[in-house]
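Taking it in order: structure first as C-alpha cells, then the write-up.
Omission of a single protein chain aside, the complex is shown with its protein chains in their original locations.
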Amino acid sequence: MIAAQSSASWLLPALILVPFVGAGLLALVPARRSDVFRPLALLVTASTGVLAVYLLTQFDSAEAGFQFAVSQPWIDDLGISLTLGVDGISLFLVVLTGVIFPIAILGATPHHDPKPYYAWLCVLMGASMGAFLALDLVLFFVFFELVLVPMYFLIGLWGYAERTAAATKFFLYTMFGSALMLVGLVATAVLHQRGVGGRLTFDLVEIASDPGISQNAARLIFVAFALAFAIKVPLVPLHTWLPDAHTQAPTAGSVILAAVMLKLGTYGLLRFGVYLFPEAAVWSRPVLLTLAVLGIVYGAVVATMQTDLKRLVAYSSVAHMGFIVLGVFSLTVVGIEGGILVMVNHGITTGALFLLVGMIYERRHTREISQLSGLQRSAPVLAAVMTLVVLASVGLPGLNSFPGELLALLGAFETSRAWGVVAVTGVILAALYLLWAYQRTFHGPATGENATVRDMRPAEFGVLAPLLVLIVVLGLFPGLMIDRMEPSVKALVAHVDEQVDGFSETRYEFVGPQARESEGTGGAGEGTGTGGQGTGGESGG
Amino acid sequence: MELIWLIPALPVAGFLVLVLAGRRLGDPAAGWVASAAVAGAFVASVLVWVTLLGDADGTRQVSQTLWEWIPADSFQVSFGLLADELSILMCLFITGVGALIHVYAIAYMRGDPDFPRFFTYLNLFVASMLLLVLGDNLILTFLGWEGVGACSYLLISFWFTDPANASAGKKAFVTNRIGDFGYMLGTFLVFVTFGTVDYLQIDAAAPGIAGGTATAIALLFFLAATGKSAQLPLFVWLPDAMAGPTPVSALIHAATMVTSGVFLLTRLSPILEAAGWANDLIAWVGAVTALLAAGAAVAQNDIKKVLAYSTVSQLGFMFIAVGSQNYVGALFHMITHAFFKALLFLGAGAVIYSMAHEQDMRRYGQLRRYLPVTFGTMFVGWLAISGIPPFSGFWSKDEILAGSYTVKPAGQLLWIVGIIAAVLTAFYMTRMMIMTFAGGREEWRTEGPESLPEVPADVADATEHADSAHAGHDDHDAHHDHHLTPDHTPRESPVLMLAPLVVLAAFAAVAGVLNLPFAKSLHFLEHWVEPVIEGEGELPPGVVQWILALVSIAGAFTGVWFAWRVYQQRRVDRTRLEQPVLAHAWYIDDTYAEVVGGPGEAAFQAAADFDHEVVDGAVRGVGGGALGLGRAFRGLQTGFVRSYAFGIGLGAVALVVFAVLRMSL
Amino acid sequence: MFTFGDSWYLVLAAIIFAIGAVGLVVRRNPLVMFMCVELMLNAVNLTFVTFSTLLDDVGGQTAVFFVLVVAAAEVVVGLAIIVAIMRRREGANADDVSLMRG
Partner (left out) sequence: MSAVTVLAATLQDVLVDAADGLSTPSIDWAGIAPNLILMLGGVLLLTVVSVLKRRLPVWFPAVWTISAAVAAACAVVPLWQRFTDSGPESLMAGAVGLDGFSLFATVEVCIAVVFAALLLSDYLRRESLDAPEWYVLVLLSASGAVTMASANDLIVLFVGLEILSVAVYVLTAMHRRRISSQEAGLKYFVLGAFSSAFLLYGIALTYGATGSTNLADIQGFLSREVVTQNALLLGGLVLMLVGFGFKVAAVPFHSWAPDVYQGAPTPITGYMAGAVKVGAFAALLRVFVVALGPSYRQEWQPVVAALAVLTLVVGAFGAISQTNVKRMLAYSSINHAGFILLGVLAASTQGTRAALFYLLAYTFMAAGSFAVVSVVARTGEHRQSLEDYRGLASLRPGLALTFAVLLLSQAGVPLTVGFLAKFYVVTAAVESGFDWVAVIAMLTAVVSAFMYLRIVATMYFGEAPEGVTAPRIPPATTLAIGLAVVGVIVLGVAPGPVSDLANDAVAQLVVAAP
C-alpha cells in the first residue's frame, strides 16, 4: 500500500534527524554559554515544526496509502529496515508533535541546568517523530521505548517533590508492557515468514497485507501488543503511573507527555493493533470497548475528587483517552476519524491546560485547589483563557474537542450501542469535575496571596495564542483534518472488512424519503426506518 | 435572501468587538455596541420575515449553507442556516425582546467594574440562541444549545466573588449537561434511523418511522428539553440561576433560553407525531411541573424567586400544549410569556434597583406611590400572566387549557390540573403585587425582622436560609453594598430602564391578537406556523370552548380575590398558606443536594481512594514483592565456601536425577 | 574364577568420586578439602582407564596424563592460595573465610 515514491523523500528522515542533530549541537555548546541553549532549542524544534507544516501542505489528501515513503536496510539478515511513511492517520500526529514542542519550550523555563533539559527535549521530539513515522515493527519499537529515556530524565531531574519514584514507576511500567510487545513483534515476523515463506521481514505493510499467521497465534500476539499500548494509553486498570508522572513532571514535560506520548499508545492500537491483526481486533473488541468506557466514567469520577490541579488534569486525560479507544474500536470510519480527531485535539487542549496550570504554579507555588480561590479577580486574562480551554476540554460544540468526541460516540453508538450509551455519560462527568475545579480556583473571594496574583503577561499569552486559535478553528472547521484523513481511514476499515470474514463495515447513510419496506440489517432498535439504511452487520457490538 | 447569515453574524461581530475592545469602550459605550448588534439582528430578522411573507404558504423555506462543518464519511453535517416560519418567528421575538433587555441592562449594570464583560457574554448568548433556532440540523442546534448553556453559566456566576453565585452557575451548567446527555443520544438514534441529522430530510423521511423508535427519540429529546426548559426532574437550577444579574434572568431565564426546549420538540413534531404515549408523558410532566412550581411560588419571599418558579410553571403549561400536540398553543403562549415575563422580571429589576438591591418582598410595601411607571407596567404584566382577559396571557393560556381538554386518555383531569395551576398563578402574582406595591405599610421603615408580621420562627429562618444559601442577593458587590436603611426613599429607575418596560407592557397587553379563538380567520399564528407543524391536536367544539374559557376567567378572579383577602385585608393568616414545604419547593432541590452532597460525594471519594489504594497499591505491591524476593535470594548467599559447594553438589544431583528420570520414561 | 567385570570398576570410580565430593562439602580444613578434589580427579582417571580398555582405544589412557598434569598445576596454585590465607591466622578454617555474603 506504499504510495508512489513521491518527490520529497528527504522530508521524513529530516523530521527525525533535525531534533537529534539539534540535541547533539546542544550537548556540544559549553555549559557557561547558558544564554544560547533556549534559542538554539527553539530554533531546532521550530524548524522541525516548519518541516511538519510543510509536510502538511505537500500531503496529497486523495491518496490513501503511505506517502513520502523511504526505506533503507538497517539489519539486513533479520529483515529490519529503516522504513518511514506517513498517511492520513499519522499526518496530524506528526504535525501536532511539530507544533507542541516549540510551544512547550516557550511555555516553561527549567529552574536549573538548562543545557541537558533542552537536549533531552530535542531527543524526545526526534524519538516521538520517529515513532509516528516508522513503518517497520522494530523501528517503531526502538522509538516507542527510546521515548522513555528522555522523559525519565525530564521527570527525574526537573520534577517536583517525589520525582524519582514517579520517574522510575513511569519507566518500568511502560517497559514492562513493551517487553511483552518485543516478544510479540518477533513472533509476528517469525510466524509471518513461516506462514508465507520468503525472507524474514519486519515491514509492517508487507506483514499486514498477507499475514499468514494462525488465528490463535494472532490473537495471542495482539493481546501482547494491546497490553503494551493499554499501559501507554493508559486504559484504566493500568493507568496509575500517569497521575504520578504528571504531578511530578515539569510543565513542559507534562505538556509533551499528555499531547504526544499518550498518543503513541492509541496510535499503536490503531496501526499495530487494528491494521496488523484485524481479526484479533474484532475478536477483542468487547473487552477494549469496556475498558474504554470504564476509562471515560472511572477517570472522570476519580478526577472529580482530586485535590491537586495537575492530578485532576491527568485523570481527565485518562477519560479523554477512553474516547479515543472507544472511537478506534467502534471499527467504523466515523468512529476512527473521531478517535483521531480526539487524539490531536486532546493534545492541544490538555497541552494548553498544563501550560496554564504551570503558570498558576509559577505564581502561587502550589497546585492544591484548596489553597487557590478567586484568581479571576486578580488575573482576569488568565481566567478568560482558562475558561476557553476548560470549555473546550469539556467538549463544548464550536470548540475543538466536540467534533472528535461526537464522532467517536456516534461510531460507538452505531456498532456497539450499549457502550455508546454509557460513554455519553462521560459528557456530564467531564462538565462536573472541570467546572467544579475551575470554580474552586477562579471563583469565590480572592483570599490571602490569591489577591496579589500577577495577571498573564503578553509574552505568556503569545505562547498560548496558537493553541487558542487552533481550539477555535479546529472546532468550527474540523473538515480541514477530516478530509485529509478520510481516504486512509476508509482504506483501513476496508482492510479490516476484507481480512475478517465475520465482520462487515457498518455505514448508515441517508437513502431518501421514499417509503420502502425497511430491509436495514443494522440493529437500530426495533426496526430501521425506511430512510436510514444500515448496511452493516451488527457484529460483536 | 442571503441576509439570513446576517442574523447570527451581527451578535457574533458584537461579541468579537467587545472581546477585543471591550475594556477600552468602557461603561456605557460597550452596552450600546451590544444593543446595536442585537437591534441590527432584529432588523435583519424583520427583513427576512418580510421576504418570507411574500412567498406562498407552503414554500417559506430558505436555507443557506455556510460551509461543511463535519464532513465525516456518511455523517455529513453542514454549518447551514434554515429560515422557515418557525425559526424566523423565534428570531423575531428573541432579537426583539433581547434588544430591549440590552438597553435596559445598560442602565441597570452602570457602575459595575466588569460592565464590558457582561455585554460580551450577552452578545455571545444572543448569537448562540440565534444559531440554535436557525440551525438546519440537529448538530448545529446542539452548538447553539450548548452555547446558551455556557453563556448562562458565565452570566449566572457573573458576580463570581460570592461562592453561592459560582456554585449556582456550575449547578446550571451540569444540570443542562444531564439534559444534553439525552440530546446526544437522541441525535445518534435519529442518525441511525434516518441516516441524516438534517431537519428537512428528517421531515421528509419521518412518516415511515416505527413507533418504538419514535417514542425513544421523543423521550430522549424530552429529557434534553427538561434540562434546558427547567421541567420537573431537572428544574432545580432555574431558581438558583436568579443569582445572576436581573437582565440575565429576564433574557435567559424567562424569554429565550428556557423556551428552546419547546422549540426543539416543535421542530421535531413529525417524529413526535408517531411517538405514541411519549406525548402523554410530556403533557403530564408539564402539568405536574406547572402545579408544583405554582405551589412553590406561593411561599417565596424573594421577588426574583417568585418569578423564577412562575417561569417554571408557565413552561409547564407550554409542555402541556406540546404533549397534547397543540403546538400552536405552545408557541402562542411562548410568545406572550416572553413579553409579560420579561416585563415582570425587568419590573422586579427596577424595584430592586430602586430599593438598594433588597430582594425580600417583606421589606417592600406601598411602592406604588414612589415607582408609578414601574407599578403601571408591572400591573399590565400582572393582568396578562394572571389570565385576565383581554390581556395576552388569557388567550394563550386558555388555548392551551382548551387543547388539553380533548387529550384522549385523561384530558379532563389534565385540564383540571391546568386550571388549579392557573388559579395559583393568579394568587401568587397578586400576592407579589400587593406585598410590593400595596400591603399594609412601608415595611422597610420599621427596623429589624422582629417588626415583620408575626411570621413563625421556623418559616422565617427557613426562607432566610433558603434565600442566602441559594439565591444570593444582588447585594454583593462593592458599589451595591449600601443596605436598605429605614430612611431610604425609593426613586424611580432611569428612563433607559423604564422605556423597555413600557414597550413590553404594550406588547404584553396586545399580544393576544396573534391568535384570537373567535374566528378561523383570526388565527394568524396558526396559518403562519401550520406548514411546519406536523399533526393537529383538535380543539373541543365551540360551546364547550366557551364554557372552559368562562371557568378559567372565574378561576383567575378567585385567585386574585383570595390573595387580596390574605395580603391586603389580612383576614387570613398568611403563614398557614406559606408552608415550609412550599418555600423549599417540595424539598426536591434539597433531596438532590442531600443525595449528591452525601452518598454521591462519598461514592466519588470512595472511587478516588479505591484508585489510590487498590489499583496503585497493586502496582506498589508488585514492586515490594520483587524487592522481597530479591532479599530472599540474598539469604541464600551465606558466604561459606562449603555451602556454595553444597549448592553445586545439589545442582549436580538434581541434574543426575533428571537424567535418571529421562532414562525411565 | 570370579573376575571383576568392567562395570565394577566404574562403580568403584563413582563411589570414590562421591566420597571426594561429600568430603569437600563436609570438611572445614581447606587442605583436606583440596585433597578431596584430588580424590575426585583420580576417580575420573580410573574411569578413563576402564573405558580405554573397554573400548580398546589408547585415547583414554593418554587423557589420564593430561588430567594428572592439570591436577599437579592445581595443587601448586591451590596450596599457594590456601597458605596465603592460612598464614594470616593460625588454625583458621574455611568457615572463617566468609567476609562477603548476601
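Which chain is which? They are A, B and C, in the order written, and residues in each are numbered from 1.
As a working rule, a residue touches a chain if its C-beta (ideal position, glycine included) is under 8 Å from a C-beta of that chain, and two chains touch if they have at least 3 such contacts.
Keep in mind it's a predicted model, so treat the numbers as computed, not measured.
Undergrad: Could you run through the displayed chains and say which ones the absent chain touches?
TA: So, taking every chain into account, the missing one touches A, B, C.
Undergrad: List the subunit C residues touching the unshown chain?
TA: Residue positions of subunit C that touch the missing chain: 10, 17, 20-21, 24, 30, 33-34, 37, 40-41, 43-44, 47-48, 50-51, 54-55, 57, 59-60, 62-63, 66-67, 70, 73-74, 77-78, 80-82, 84-85, 88, 94, 97-102.
Undergrad: Can you list, in ascending order, the subunit A residues touching the missing chain?
TA: 74-78, 138, 141-143, 145-146, 148-149, 152-153, 156-157, 163-164, 167-168, 171-172, 175-176, 179-180, 182-183, 186-187, 189-190
Undergrad: Pick out the residues on subunit B that sit against the missing chain.
TA: Per the touch rule, subunit B residues meeting the hidden chain are 623, 626-627, 629-631, 633-634, 636-637, 639, 641, 643-645, 647-648, 650-652, 654-656, 658-659, 662-663.
The working rule: only the chains that are shown with their structure count from here on.
Undergrad: Which word fits the touch map of the chains here: line, ring, star, complete or other?
TA: Line.
Undergrad: If you average all the Cα positions, which chain's own average lands nearest?
TA: A
Undergrad: Could you put a whole-Å number on the gap between the CA centroids of subunit A and subunit C?
TA: Comparing mean C-alpha positions, subunit C is 66 Å from subunit A.
Undergrad: What whole-Å value do you get for the distance between subunit B and subunit C if each is reduced to the mean of its CA atoms?
TA: Result: the chain centres lie 97 Å from each other.
Undergrad: Report the inter-chain centroid distance for subunit A and subunit B in whole angstrom, where each centroid is the mean of the CA atoms.
TA: Computed from C-alpha means, the inter-chain centre distance equals 37 Å.
Undergrad: Quick check: what residues of subunit C touch more than one other chain, meaning two or more?
TA: If we look for residues of subunit C contacting two or more partner chains, we find none.
Undergrad: Residues of subunit A touching subunit B in their complex?
TA: Residue positions touching the partner: 169, 172-173, 236-237, 239-241, 298, 301-302, 304-306, 333-334, 337-338, 374, 376-377, 380, 387, 391, 396-398, 402-403, 406-407, 409-410, 413-414, 420-421, 424-425, 427-428, 431-432, 435-436, 439, 442-446, 476-479, 482-483, 486, 489-490, 507-513, 515-516, 518, 522, 524-534.
Undergrad: What residues on subunit B touch subunit C, complex-wise?
TA: Residues of subunit B touching subunit C: 634-635, 637-642, 645-646, 649, 652.
Undergrad: Give every residue of subunit C touching subunit B within the complex, in rising order.
TA: My answer: residues 21-22, 24-26, 28, 33, 94-95, 97-102.
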